[in-house]
Each structure stands twice: as C-alpha cells, then as structure tokens.
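A single protein chain has been removed from this complex, and every other one stays in its place.
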C-alpha cells in the first residue's frame, strides 16, 4: 500500500526517536541507571516503528522485547517516561515501580511484555477474538522475534487465528538470531513465514531495514484485518547489531560473531537507509532531519529527568499486599 | 512401496485381530469389565495396523489412544493380555494394575500413552534424537489423531525433527473428529498434513480405510527414516464409527451425527475393503479369512481368561510407596 | 427451594450470569456438546459466539480467555479435567497471577477457571489430580471449590462476578450429589473467602472440602455417640477464612485436616503451618492431616484406599482425641 508523504514523515520521525531512545537505554544500562537487563535494539528499530506508527489507540499492540518495546510504544503514541521511570524502579513508573522491565499501558491496549518468549501469541488470540466480536475494525499487531516461533504457542495462535479469521497481524522481526543461536539452525526453511503456508495464511516478506517497505506491508495487512478478511503473517528481515542483552557475549553458536558479519550488518543501518530515501525522494531536507533528531533528544532529556527526579518505589509490604487482588 | 504377498497377509491377519480385539474391548466396557474409559476403534483400525506391522522390536512406537493403542501394539508383536489385565485392574497387568488405561512395554519401545492429548510429540523427539545418535537405523512411529495437531507440542516436534532430520514418522490418524468437534472446523485447511509444508517436511495423504495403501506409505517413510533422510508426515484419512468414548453422546458440534453420516461411514469398513482386495487379487480365499478370524477369537479367549483369572491388584500403600522411586 | 445436582447448580449459575451480563462467555473444548452436564444446552441459548469450542490447544484456548478478560470480557474457561490446566500451567499460574499486581494494580483480570477434578473414576494420576493446592501456591489467583449444590451455584456466581482470576474446580465424585438450591429468580451468591461450619461439634474440628467433606460428615455422624465432631468446609482456599477455623479451635483444641491433595506441598500443610503460627496455644494435640500419600494417584482398584476415605478420617479423629 503506497505511503503518503505525511505517513513517510511520521515514520522518519519515529525512526529517529527510536534510535535515540535505544541509545539512551543502552547508555543508562551501562551507567547502572536501569533495573534488570536491557536488550538493545540497534539495527532493529525499523520493524517496530513501521508496525506501530499507523495503529489506532484502540488497536492492540504486543511489542517485541527487543529494545524493550520502546520503538513500538513510542510509535503508537505512548509516553515513554512512565516506562523509563518503571525501568528505573520509581513510584511514577507505569507499574508503580514493581515490574522491573515489564510494562503495561491498558488505555493504549498495550497490556504487557511477558518474560517468557512466545507468551504474546495466546493472549493475541483473545484480543483478536474480542475485536472480531466488537466489529469496530480493531486489529491486533502481534510483534515478536524469529526465535519466538519455536514456541508451540505460536502454532496454536496461527491455527486459531486462521480458523476464526481473526484480525491479527503476526509480525515476525527476524534478526536471524535468538541469543547465540541462528535462525538458520533453528528453523528448517529460510523464512519463518513458511509456517503461514501450513495454515493457508497470507504472508509477506519485507526488508526490515527499510521502514517504508515494512510499513507498506503493515498497512496492507491492517487493512485486510480491519475489513474482516483475517490474519496476515509479515516477516521483516532485520539485524541485531549488538549482543543479545547487555553483558552477554556476542556469540554465534559458541564463537564470537565475526568482524565481517558486523561490518556487513552495519552497512544496513535503518536510519541511513531511510535518510537516503527521504533525501532522494525530496520530501525531507538534511536540516529537517536534524530538527527531528533535536526534538527527539529534547524529548529524551525530559523523559530522563522525569525518571531521575521521581522517587524510588519502596512501599511497605502491607501496602503491596493490598494490590494483589482487584477490588 | 509395493507390498509382498506375505506382507499383505500379515496386514490382513492383524486387521482381523484388531477388529476382534476392539469388539472385545467394547463388549467388556459395556459389561463393566474394564476400568476407566474406552475409546472404541471401530472403523479406524487400519491405520494403526499399517503403521505398526512392519516395525522392528527396537523401533519406537507411540500408539494412538483410539482403541487404546491395541491395534498398534498387537501389530508390533506385543502380547495384549498384559494390557487387558492392566485395564481390568489386575496384578498381572503390564503396570501392576496401577495405571487404569495406561500401558508400558519398554522392551518393545512402547513406553506410554499419556492421558494428555499431544503428549506423544515431545518424547518422540527424544526417541528420534537417541535413534539418530545410535545410528542403527531405528525409527520412531508417532501415531496420534487429527485433534492432537492442535497442540503446540506438535509444532515443536515437527520443527525439531525437521531441523535435525530425525527418523520420525508423524502418523496422523485423521478421523475428522475430536470428541464432538470436526477437523473441518478446527483446522483451516482440508488436510492436517498441510502443516508439514511449513517445515518443508515430505508428506503423504492416504486412504486410511485401505490398510494396504497406508502400509505402502509407511514402508516408504520408514525406509526414508532408516536411511537417515529424516522425517515424514503421513495423514491417513479414517473414520470413527462409534461415539468418542463409550457413554459419551455421538455428536457433531452439539447435534447427533446423522444417520446418513453413519451410513456413508459404514460403507467404508476397513475389513470389508481389505477382504475385497485380497479375494480379487487372489492371495487369500474366504476360508483363509475365516481361519484368521477363528485364530483371533481363540487368542482373545486366552487373553480374557488371563485377565479374568488374575487377582485384583490391591497392594498396601506402604508397598506402593516403595515403587515411587527407582533404586 | 428445589433439589438439583451439583453440576446442574453450576449450569444455572453460568446461565443466569450469562443472561444478565453479555460479557460473560464460556470457552473450552467440546463445551458446546457438553462433556459434562454443566455446559449442556448453553450453546442453544447463547450461540457459538458465547459458547466457544477451540482446537485441542490449551494455551491458545486459555489465551482466548486471558486476552478477552484484558479486553473487559468475563470468560469462564473450562479445562474439562483439572489436569489439563497443567498443559498451559505457566499461563494459568504465573502469567495470570502476576498480571494485575505486577503491572501496578491498574487493570483487572476477571477469569473463571473450572474443571472436573478428583479421584473416584479410576482414571489414574493425569485424570485424577487435584489442582486447588497447586493454584493456591501461586499468588494473585483466588481458589475455591464447592461441596454442595447450594454452594456451587452461589460460589460460581461469586466467581463470575469477581474481578480477579478465580480457579474453581468441582469434584467429579459429587457431580451428581443433590441438594437444595433456592428457586430460579432468587438470586444469591456465596462469597469467596468465607468458610462454612457444616456440622457443629465440640471435641475436634475437621476441615474438609468437596467429596472429602461428604466423607467427614458421614464419619462425624457415625462417631456422634462417642466424639462430637465439628466439620468446617473452607469453601475457599484463597482467600482462606482463618477466623472461622481459629474460632472453632478455641472450642475443640483439636484439628484434623482432610485434603485430597498430596501430603507434600498440599494446602493442608499450609493450614497446619498457619494454625501453628497463629493458634499454637489453642492446640491440645498435634494437627493431623489426611491426604494423598506422596505417590502419583494410581488408577484401578487402588484409588479407593490410597485416596482419603472415611476409614482414614475416622482413624485420624480418634488419634487426636486419644
């Protein structure tokens, strides 16, 4: 589905925000200013931005854990400061500082990121089930990595979504790796989307480094889902520039990933690719892009200030006990 | 793979045994002479016979629960009297009367039938893994119903078997039903074996009412597995003449299955089909077939006598406690 | 009042709540055709959008409930046999129990989880396991089990109206148990977290639930000439009504806990430990537990004497009353 210039600009804006937010998270983790772990998104920011920028507030989004879903959430219009505060253990966090790296923005229909890989699939069936019954054209954008498709839960969700023609997009961000393992070794065919064939589900494979190409496929799948024509499988081929999570070695199998692999990867940098397209097509100038980056950096300054100035969450156990059950 | 006359005769013998054993189980359940429940195999006896008759003793077999695996086990050369004794709660049972409808014949590499549908898949990966490492050409015959492929465990096993080229045959006995639900409603494509495509696994669809046709496909898959060429998916289209298990109504969805459905099914009776072929091809006469049936009935008389004459298993709790852990 | 069976009482609760609240629905396997009587006929009244069969895919099936609950619906998910909840146990326990609390207690997750449980069918471990104790181990989930048709209807209604995940299995050994239930139209609930003194006594307290409650009551009746047994039905395991139990112990000073779950890690152990912590001085005798021994539940004829039964309950009562 062809993109308008406004749409392209939105994608560009979010892509730059995503890049800067990821840098900020990486830096803070290294500075000891984040709780738990962080799975850096460098090189892999385009798919989440493309999948999430054109969702409505009342569409469901399950962000991928890469970059801790920030690329997705900021594109959907969620204010990241509440998540950063959460990730810093603060009272102002979106989960009151209880959840470490988890998040929840129910009003945006971003309910959670499970610590268990593949735990997006089954709830997505439930969201799709509810959306279908409601008949308001809502869709479910269900993002996760190539590795998550090892989980049998993926099969159950693909099966049920296709049986019931649910408005779900199975959005696979295939960076070719899960921790140290390669998709080449862990999946028998070159594409994860081969699975869709088994269910007769339409699928598309796109260049995950090109935010516009991914977005076009997403818009098409979203339109299909909104029209009641059922699920789509989209596989965005992307890359993981860094180690799996900060502190873990950067192995392939059990050996360091090669310099050559790194060099080849870094030649496919998503912001550089998008910038080139924007400048060539002429709907942005270099100064426009610099303004976008400045705006992103200002936003991040505010987000960090909010998190850093908030108090550490240390409620007494008795108070916590009150929150175990809903009234 | 073309069958020899000897092979066809073995199949015919086992088919008739399977039919009579299933009748016996049905009768005993109605007489209150079986413990727990029984899932009758009438109409569905050919696939198990075809899948199991040509296995070696050191091949793994996971029998389908339909007919409680008897059609499979008797074809693999297992003496059913120990299972009947088990199913009757006797000390001579294969599990010392502890297991109700479960069974275990480790020396025949039939380890168990889980009460959880789809729990054959993951262990089968382990058997295949062991067989592959041993390099003796052993194969794993992994039988289960169409319904079991709903389970995510099926996906995980297909994935890993294909990744590692394990010698496993995924043998789907598709009777079009799981309890009251139809495969038409519960799977998005006409064939369950569509799943194999997603993994690039070779597959075959055969007429499950024709024991010879199924056996040919099995021999081919077994040969492929023994040669180290990896797994095969075989889908045998079969039928369930009776209710799901004795005592449960015979519904499709929430309505009685129609007389027409029953009439059409019963026109596809596996022993009648095999008999017609045998007589037409001329390698058996009607008296031969009657002798086979008489032999089967004699065998069953002995099996029942063994079970009925054995003592009820009622060991003291202290004795049972000794069996919880292996020495 | 009418006399109906336990499973009919459950069905009435489901039906009535479905009528008044269109967000309530049932999801499971073969719930339309109804493997057990408590979902029989629902599909005719409410249609396939609200009485939903899934493939044999417990995680996906539970996902329908979980996701729909996040979307504001009120699912009742039926696992058929309790053991099948284990097929997707991480979702039922960890993911479910942590959802509300971990995310800042901002979003409720109203799910009712039900299934038939218990010994008596001679089906062995995987079809005979109890699940209440395992769920009660995992925080954020309410756990209850009815012992009478009256309680069944009232507790299922309470569970469906609760804003939390509630695991409420029913025992197959009492599925046809009949009892008095208020007339249709007389709406009532039995609140979760309130125990019930099912028989008043003064020498010893027996805590028992479901099929085991029936056993305890029959033993109490039998022993009445000799020993006055107070029988308490906890009804809920989470939240647990400690007050009713301690009040009884003030009178009897003796406790037998009957629980159709394993000795190791079962709920009976938790009750015993709590009583010791909170009511040590009330005890004139050791607390005894009548539970499943620590072996997989055997099928066949052994089930009868391996599971708790009246003989074992009587023996325990006599022992603490020595």
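By written order: A, B and C. Residues from 1 in each chain.
Rule of thumb we're sticking to: contacts are C-beta pairs under 8 Å (C-beta built on N, C-alpha and C of every residue); 3 or more make two chains touch, one makes a residue touch a chain.
The structure presented is a predicted model; accordingly, all values stated were derived computationally and were not measured.
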item	value
Touch partners, limited to displayed chains, of the chain removed from view	A, B, C
Full-complex contact with the absent chain, from B:123, B:147 or B:176	B:123
Of C:36, C:86 or C:156, the one touching the omitted chain in the full complex	C:86
Where the missing chain touches chain B, by residue	93-96, 98-99, 102-104, 106, 111-112, 114, 116, 119, 121-131, 133, 152-153, 155-157, 159-160, 163, 320, 323-327
Touching residues (missing chain, whole complex) on chain A	35-37, 86, 89, 93, 97-102, 114-118, 147-148, 150-152, 178-181, 185-187, 248-249, 251, 253-254, 312-315, 317, 320-321, 323-324
Touch residues of chain C, complete complex, unshown partner	83, 86-87, 89-90, 93-95, 97-98, 101-102, 124-126, 129, 133-134, 136-140, 238, 262-270, 272-274, 276-277, 280, 283, 285-289, 294-296, 298-299
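Assume only the chains that are shown with their structure count from here on.
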item	value
Furthest chain, CA centroid comparison against chain B	A
Intercentroid distance (Cα basis), chain C paired with chain B, Å	36
Approximate Å spacing (C-alpha centroids) for the pair chain A, chain C	40
CA centroid of chain A to CA centroid of chain B, Å	45
Multi-chain contact sites of chain C, meaning residues that touch two or more partners	54-55, 57, 59-60
Shared-contact residues (touching 2 or more other chains) in chain B	150-152, 185-187
